[in-house]
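The block underneath contains the structure these notes are about, expressed in structure tokens.
Then we have subunit A:
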Amino acid sequence: MSEKQYPKMAPTVAETPEGVSGQGFFATSMEKAVGLARKNSLWPLPFATSCCGIEFMATMGAHYDLARFGSERLSFSPRQSDLLMVMGTVAKKMGPVLREIYIQMAEPKWVIAVGACASSGGIFDTYSVLQGIDRIIPVDVYVPGCPPRPEQIIDGIIKIQELVGNESLRRRNSKEYEDLMKQYNME
Partner candidate 1 sequence: MIFLFYMLSAIMIICALAVVFSKNPINNVIYLIVCFIAMAGHYILLNAQFLAVVHIIVYTGAIMVLFLFVIMLLNLNKAIILRKSKVTRITAVITGGIFFLVLVAATRQTFEIHPRYPFASDIGLLTQIGKVLFSEFLLPFEMSSILFISAMVGAIMFGKKDEH
Partner candidate 2 sequence: MDWTIIIFKTILLFIILVVTLVVALYSTYGERKVAAFMQDRRGPNRAGPFGLLQPFADGLKMLMKEEIIPLTANKRLFILGPSIAMTTALLTGVVIPWGGTFTIGGQEFSLQIADLNIGILYVFAMVSIGVYGIMIGGWASNNKYALLGAIRAASQMISYELAMGMSIVALVLTTGSLSLHDIVTQQHGGHWNIFYQPLGFLIFITCSFAETNRAPFDLPECETELIGGYHTEYSSMKLGFYLFAEYINMFISSAVITTLYFGGYNMPFMDQLGLSPNAVTLLGTAFFFLKIFGMIFLFMWIRWTLPRFRYDQLMNLGWKGLIPLSIFNIIATGVYYFFTELK
Partner candidate 3 sequence: MKEISSAIQLIPLEQYVMLSVALFSIGMMGVLFRRNTIAILMCLELMFNSVNLLLTAFSAYHSDPSGQVFVFFIMIVAAAEVAVGLSILVMMKRNVDSVDINLLNRLKW
């Protein structure tokens, strides 16, 4: 559980200099605008395998309505989605599939591990269950709970939105990100 093994996914929120110095006014406001746009239009790919998937259905339902955050357009095609929501147990058999899907997603992409099973294996500390999806793909936000309440899922999405809104446009080209990907053997 060392820092090294689970690399910090959260981008360091750079103290972006406003105005003329540094990146320049246009670049900063561009970055802000893009951040705003991205954060309000996170299209999730629900990788729902078990219980948390049902709670996700409740989140999509009328009472919680994920649409308010602009995220109701589920896209099951990894190319079109921005946010991989891993909900439920990921068995070792499923691991390669999940990884493949993550690789197929278009940058920028974020991952949210919903529920105990996806985040750490939960009660299923068994030979067949992957003990946390962060072993195969980088995870941005963990949502605890088994399954988490829709409130918690929404919290997680708000958390992701903060990350997205603050992410610098260059992050995905940075050395740091490349290193992260290398840790997971992805190019």
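In the analysis below, a residue touches a chain if its C-beta (ideal position, glycine included) is under 8 Å from a C-beta of that chain, and two chains touch if they have at least 3 such contacts; residues count from 1.
On how the list was made: all candidates are chains of the complex that A comes from, given by their letters.
Everything numeric in this text was worked out from a predicted model, so none of it was measured.
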item	value
Interface partner of subunit A in the complex, by touch - 1, 2 or 3	2
Complex contact set, residues of subunit A against candidate 2	33-34, 36-38, 40-41, 61-62, 65, 67-70, 72-77, 79-80, 82, 104, 106-108, 169
